[in-house]
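Right after this comes chain A.
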Amino acid sequence: MQATKRHLFFAVTLIIALLLAACTPQSQTPAPTSAPAPTSAPAPTSAPAPTTAPTGGVVSATPGLDINMILLPKFLGIAVFDQAYEGAKEAHAELGNKGNLIFTGPTAENSVAGQIETLTNAATQGVKAVMLSNNAGDQIAAAAQAAQAAGVKVVTWDSPIPSAQGESVFVAQVDFNETGRVMADMALSILGPQGGEFAILSASPDAANQNAWIAAMKQVLTEPKYANLKLVDTVYGNDQSEESYNQALALVDKYPNLKLIMAPTTVGIAAAAKAMTDEGLCDKVKVSGLGLPSEMVSYTLSGCAPQFALWSFKDLGYLTYHLTYLLASGALQGVEGERFNAGRMGTYTIEKDPTRPNGLRVLMGPFTVYTAENVNQ
Partner candidate 1 sequence: MQGSPVLEMRDISRRFGSTQALAGVSLRLYPGEVHALLGENGAGKSTLIKIMTGVHQPDSGQILLDGRPVRISSTLEAQRLGIAAIYQEPLMYPDLNVAENIFIAHAGRGPLVNWGKMYREAEAILAQLDVRLDVRQPARGLSVAAQQTVEIAKALSLQVRVLIMDEPTAALSAHEVEQLFAIVRRLRAQGVAILFISHRLEEVFEIADRITVFRDGRLISSAPRADVTVEQAIRDMAGRSVEQLFPRRHTVRDETLVQVRDLGRQGAFHGVSFDVRAGEVLGFAGLVGARRTDVGLALFGIAPADRGTITIAGQPVRIAHPRQAMRHGIAYVSEDRRGLGLSLPMSIAANITLPTLRRYLNPLGLLRRPAEMATAEEFRRRLAIRAPSVEVEVGKLSGGNQQKVMLSKWLNTRPRLLILDEPTRGIDVGAKAEVHQMIDDLAAEGIAIILISSDLPEVLAMSDRVLVMREGRQMAIFDRHEATQERVLAAAMGQRDAA
Partner candidate 2 sequence: MHTWRQRIRPEQIRELSLIGLIVIALLIFGWQIENFLSARTFNRITSSVAIVGMVAIGQTLVVLTRNIDLSVGSIVGFTAYFVGSQLAANPGLPPVMAVVLAVLTGGTLGLVNGLIVAYGRVPAIITTLGTLAIYRMLLINYANARTITVDSLPSWVVELSRQTLFAIGDFAVRPLFAITIVAVIGFQFVLAYTVFGRRLYAIGSNPEAARFAGLPAQRTVLAAFVLCGMLAGMAGFLFLARFGNITAVAGQGIELESVAAVVVGGVNTFGGSGTVLGALLGAFLIDLLGQGLLRWLGISEFWRDALLGLLILLAVASDSVILGWLRRVWAAPALRAEVSNEG
């Protein structure tokens, strides 16, 4: 009940803010359109990108505007999304946005419908932008297009809209092809050149980012270097600890020669590592993938999960916020080649997304690969 009251309060504030916003004149000059952007390398640093926009400048945000924004995770209750919110809050304060930053999300079991609902209602509410970690695949495209048509900027992060319809730009945590390579490299370094059987424990069959990573990894595995790595199966734990745990054990039972479980999901990797530890299988079967250091530290130190990778979700939230603020204020148009300043993280460029034919992306990067040496930091 307390929470409801708080939200009612928010809402009243929001309405007042909207009224004020209506009176504020828009002072931004739109940036010119279209620019070639033959970027190829990830741009994790603040180094200037190879191409410059026709204006030649890097767009910076005008602080203190009044832009209401929603940060919409896949669902609530997962640590990494909260970390992204921390980053977004940091940027929100930094830019002195007079509007609200709203962190809201559906329940896990109603994720698809809930995300669509929030997006649809965003236009009604007069929200200027939604930052979406998409859990609905292309099913959300229609709602996103409708929102865009009603003047709401839709920026995706963490997980994009596969068809890119209805999406302005995707803030990619890492290059999706790169993810495939990083996973293949980790597998190679754990299994050694003689290789062996391994299996993938993914989130759900419908998770667009995981599916893209797995596809990328399969592509990488065709290279001669990885010839000895044999992918035997892909199973799904639906981002639930218990299901992932059981699936990991079933993999071991099903494939007696299994040497590695690769879990490109923070829930899955922790559950798999726990399962192997509990059953005393760590000597035989290693675990790797994408994981949170705080959840993985003991398994990494025990040698059960010698290597895993991740990026900073806080930075992802921060960067996404900056981009979205600029787009919503009209400072950026959301076209290929535009460059912008993202506060403490430096300068980024909007580029073609190599993994999605019609998509634009901003690439954050880089990966941090965690091992026993750095997992405690």
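Regarding candidate selection, all candidates are chains of the complex that A comes from, given by their letters.
The rule we apply is simple: a residue touches a chain if its C-beta (ideal position, glycine included) is under 8 Å from a C-beta of that chain, and two chains touch if they have at least 3 such contacts; residues count from 1.
Only a predicted model underlies this, so the values are computations on that prediction, with no experimental measurement involved.
Student: Hey, among 1 or 2, which one's touching chain A in this complex?
Tutor: Here, the candidate touching chain A is 2.
Student: Once bound in the complex, which stretches of chain A touch candidate 2?
Tutor: 3, 75-79, 81-82, 107-109, 205, 233-236, 239-242, 245-247, 249-250, 253-254, 256, 267, 270-271, 274, 277-280, 292, 294-295, 297-299
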